[in-house]
Every structure is written in C-alpha cells, then in structure tokens.
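First the structure, then my questions, so here it is.
Every protein chain but one is kept in place in this view of the complex.
All chains are identified by letter, namely A and B, in their written order; residue positions are counted from 1 within each chain.
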Amino acid sequence: MLFQVLDYLSVLVFALTGALVASRAQLDVVGFAFFAALTGVGGGTLRDVLLDRNPVFWIADPWYLAVAAGAAVAVFFFAHRLESRYDALQWLDAAALAVAVSAGSGIAASLGEPWPIVVVMGMVTGCMGGLTRDVVANEVPMVLRQGELYVTCAFAGSCVTAALDVFPAALAALACAATVFGLRAGSLALGWRLPVYKAQPKRRE
Amino acid sequence: MLFQVLDYLSVLVFALTGALVASRAQLDVVGFAFFAALTGVGGGTLRDVLLDRNPVFWIADPWYLAVAAGAAVAVFFFAHRLESRYDALQWLDAAALAVAVSAGSGIAASLGEPWPIVVVMGMVTGCMGGLTRDVVANEVPMVLRQGELYVTCAFAGSCVTAALDVFPAALAALACAATVFGLRAGSLALGWRLPVYKAQPKRRE
Partner (left out) sequence: MLFQVLDYLSVLVFALTGALVASRAQLDVVGFAFFAALTGVGGGTLRDVLLDRNPVFWIADPWYLAVAAGAAVAVFFFAHRLESRYDALQWLDAAALAVAVSAGSGIAASLGEPWPIVVVMGMVTGCMGGLTRDVVANEVPMVLRQGELYVTCAFAGSCVTAALDVFPAALAALACAATVFGLRAGSLALGWRLPVYKAQPKRRE
C-alpha cells in the first residue's frame, strides 16, 4: 500500500518531467504522453523486470498509465504559464528522484533482498526513467552533469533505506526521500558537490 | 499463426530499415546484420519481456534471426541501386510500423490483456525497435520529428485493435495496419499533423 502510493507519486512527477522534455522538443499531445509514460514507468519497469516481479506494476494496474497520460495533457496545456520550464524540469526531477528511490529501495527491502540489491534497486528505479528520457530526447543526461550531485543522491538515499531496514517501512521511506531531495536541492541551489576527477586529458577522438 | 506471420513480416521490414541505417553509417556486412537484428526484433523482444512470454519469440524460433540477416545481406549488396536511401528508409519504416503495431496489439489482445495494455503493447512493439536503431546510430529518433505523426499512428492503430476486440483477429489486424500506414503515409506525403506545443521558450542549457 505504502509502495503503491510512492509508485503512483513517482510516476506522476516523472511523467511531468517527461512531458516538459516533450514540450522542449515541440511534440504533439500523443508525443507528450509517450515521453510522460516512458519517463514515468521506465525506472520501475526495469526494477520489476530485474527482480522478476510479475506482472510489471503498470500491467497489473493500468491506472498508472492514466496518471502519466493525465500529466502529459496537463503539461501540454499549461506549460506555457511556467516562467522557466527548465527550472521546473530540474526541481520536478529532483522530487521524482526522491520518491522513486524511496519506492525502489523500499520494495527491494520488503522482498528481503540483501542490502547491495536494495541500494542498486533504489538507484535503478530513481535514475533509469530520467536517463531513458534524456537519451531518447537527445538531451545531456542528468547523470552526466559535471559538478552536480545526482547519482550520489540516489545512492545516499538507497543506503538510508538499507540502514533503516529494522524500522517501519514508512519511516525508512520518508528518511530516504528526505535524504535524496535534500542532497539534490543542496546541489542545485547551493552548489554542493563531491570532488570530481580531474586530469590533463590527452584525448584522441 | 496470424501473429507469427505478422511478426515475421515486421522483423523483415524493420530489418531492412536497420540495414539502411547501417548503410548510412558505412558499416561492414556484420554491422548490417547487427543493426538489422536489433531493429527487427527489438520491439517484439521488449513486448515479450514485459508480458513475460517465455521464451522470447526469436529464441523460440531462431528463423526470425535468419530473416533479419538475409535482409541485411540484401541491403548490403543492393542498397546502392536505390535512388534515395532516405526515402526508402522512411517508407519501409512506415510499413514496418504498421505491421508491428498490428502484431503487438493483437498478441496482447489475444492474451486477454485489458485495453490500455493492448494499446501500450502495440506502441511498444511498433516504436521501440526503430527507436533503439536511431538512438544507437545517433540519428534523430523518428518519434522526435516535429510536425509529423509517428507515435500518434501507433496509438491510433492500437486503439483500433482494442476497439475491434470482438471481431476476428485477422480483421482487427488488417484494420489496425491500415490505420497506422494510412496516417503515417498521410503525414509523410500530405503533411498531416496534430497541433504541436508552441511556446516562447526561455531555454537555459
């Protein structure tokens, strides 16, 4: 029940980001719905396929698709009211990441998976929908942004879920989502970052 | 039986488009076969994995791979005779889309899936092979083309299959393929389109 709510929320918010990317590519409303659904259910689908959960969550309950389609229609008609679609995209993506990492790591933990799998499933569920969105839309994937925390936020949040395994699932989910969003917000607003690899590259391409 | 024929036809025609893309990238004959197989079986493979059909159709019957390889060899030796490889690519892709949407939505319907899943499986089977081809080959994905109907054709055709569920499968498949190809041809030849999202974008990148 908790994870269903988290999955719904994550589909909704990721779908909004997918539709915003579609608006940057100036697609029609069906294109918006395509990107919304791809982004919304992408990460959770990979999680379910890897964990062999059958049927995949949105095949078991097609209302997830309705949520994604609804988000797409809303963005199609109202995105022009946003002052900066790009800012909206970044912050919505941060919120979606937080919820999806929560849902992904929580589901793996509830299945009794060992902690490395809990961590990876949080990262897969959180990152893969947005990654697919960016690769298909030919945008620079958010995971590749230099000097920003992104995968690191998903990793930290998933570790929180794994560490709080003995506590009630709702508490772990909340702490995980707060960790992910807090780190990502700190990175976007305050420039938090980890040291990056630097070299005098002798590239040959 | 009907769906096997449709799957064979869709693998063949998508494989031709994959090999044409390989010819644009000037690969060798094994590279042609790789792109032909990737494009030919990509969409149906994703459909089978999502629906948990075991084994995947081309593992159950490797002749699908032979069809894709044959298409690749044919394109490798005869593509230079085409007046415009790009036109050929577009129109073959339209035909492949029509057949693949038919096969994908029809198989989902024959498994008794509810209509939203029928619609999505038609779109997945139709669009994902070509999408993978374009992403791997670094071409602009056909789903992203502005002012063209593409995903919309797959969506409309899948809805036709879902709506004609009570009729014989062959009839539904024919109506679906005709809808997809008709819309796509209208878009390519006559410029049919849906209104697209327009804004005064304040992009920051």
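Basically, contacts are C-beta pairs under 8 Å (C-beta built on N, C-alpha and C of every residue); 3 or more make two chains touch, one makes a residue touch a chain.
From a predicted model like this one, the values you see are computed outputs, not experimental measurements.
Asker: Can you say which of A:60, A:144 or A:170 touches the chain missing from this structure?
Answerer: The missing chain is touched by A:144.
Asker: If I consider the whole complex, including the chain that's not displayed, which of A:56, A:131, A:160 or A:173 touches that chain?
Answerer: Considering the complete complex, A:131 is the one touching the chain left out.
Asker: Return the single residue from B:27, B:51 or B:162 that touches the missing chain.
Answerer: Once the missing chain is taken into account, the touching residue is B:27.
Asker: Taking the full complex into account, what residues of chain A touch the chain not shown?
Answerer: 49-52, 113-114, 116-117, 120, 123, 127, 131, 135, 140-141, 143-144, 146, 149-152, 155, 193-205
Asker: By the contact definition given up top, give the residues of chain B that touch the hidden chain.
Answerer: 22-34, 37, 45, 49, 54-56, 59, 62, 65-66, 76, 79-80, 83-87, 135-138, 140
Heads up, the rule we're going with is that only the chains that are shown with their structure count from here on.
Asker: Provide the C-alpha centroid distance between chain A and chain B, rounded to the nearest whole angstrom.
Answerer: 28
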